[in-house]
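Chains shown are a subset, placed as in the full complex.
Note that the chains take the letters A and B in the order they are written out, and that residue 1 is the start of every chain.
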Amino acid sequence: MTVVTLNGEPREVGEAATIESAVRAIGAPDGRGVAVALDGEVIPRGEWATTALREGQQVEVLHAVQGGS
Amino acid sequence: MTSFEIAGRALESRLILGTGGFRNLQVMAEAARESGAELATVAMRRVDATARGSLVEVLKEAGLEVLPNTAGCFTAREAVTTARLAREALATDWVKLEVIGDDRTLLPDPAELLVAAEGLVADGFTVLPYTNDDPILARRLEDLGCAAVMPLGSPIGSGMGINNAYNLRLIVEQAGVPVILDAGVGTASDAALAMEEGCDAVLLASAISRAADPPAMARAMRKAIEAGHEAREAGRIPRRTYARASSPEEGMAELAPDAT
């Protein structure tokens, strides 16, 4: 099993886990309006399916919320 | 009211809406409609499985486009990455750049702000930086290629209005890009004053979202911004040290004969 930090929480993912599966896991199935940073680097949507997650990596899945002036 | 342009894009409304602080999306949508705004700023946060926010859709229905901000970032690096994520998520290369230097005042950090602005401009963003009211910093941001400058009137959410109208005037005098007052507005006259001082627009979040009646305040703010802009265009009377009679002195009757 691989453990990554997904939006701040440790999370076990399968060996073959990719960003796409992580995004699905977090509850944004279609991924519309969502963006992902892997260890602080932005991963374009086109690369989600092919970007595997490695042990200890930090995955941030963000979207727009009310806020800011 | 005459429109103005940011980065070649014409905007009819001179009120930009911040989405923070609204009780719920419905009140936000109603206020957004009353405000007449075309742009609404949004923040980037972690997807939360529990709360599926249809924020962007709600704004779209109300006729507003989203302008992502980098609220909450304390370093140039965080801000730049946040802007890139927003570009991915929202398919816009416009960003309202915020790099905060202090938790208590939420004032911008001038050095980090310059670094972030330079990086984002180089990366092809249309950058609208939230800045303090320092005319020199405003010019540096413009020199770096920012599409507008967004000086504060006073700290975010403080409702103190415009603490230093003199600096705001200097910024307006020298600016070659639109000046958008950002932060500090508490009530309608603050927004009108900003426009009278020559700002091209005003960004309003807490002043509307945390008012007792947000849609009513949105309507008031819309009128105040139009009033301030139109008053500037209409050419106000000068300030005078003494009075100036508005009634004719000739033709005055003599009504106390015996008193003479």
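Operating definition for what follows: a contact is a pair of C-beta atoms (placed from the backbone, for glycine too) under 8 Å apart; a residue touches a chain by one contact, two chains touch by 3 or more.
Predicted model only: the values in this text are computed from it and were never measured.
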item	value
Chain-type multiplicities in the full complex (formula in displayed labels)	A x4, B x4
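Rule of thumb we're sticking to: only the chains that are shown with their structure count from here on.
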item	value
For chain A paired with chain B, centre-to-centre distance based on mean C-alpha positions, whole Å	34
Chain A residues touching chain B - in the complex, by the definition given at the top	7-8, 23, 26-28, 33-37, 40-42, 44-45, 60-69
In the complex, chain B residues that touch chain A	18-22, 25, 28, 41-49, 52-53, 55-56, 66, 68-72, 77, 81, 84-90, 96, 98, 130, 156-157, 182-183, 203-206
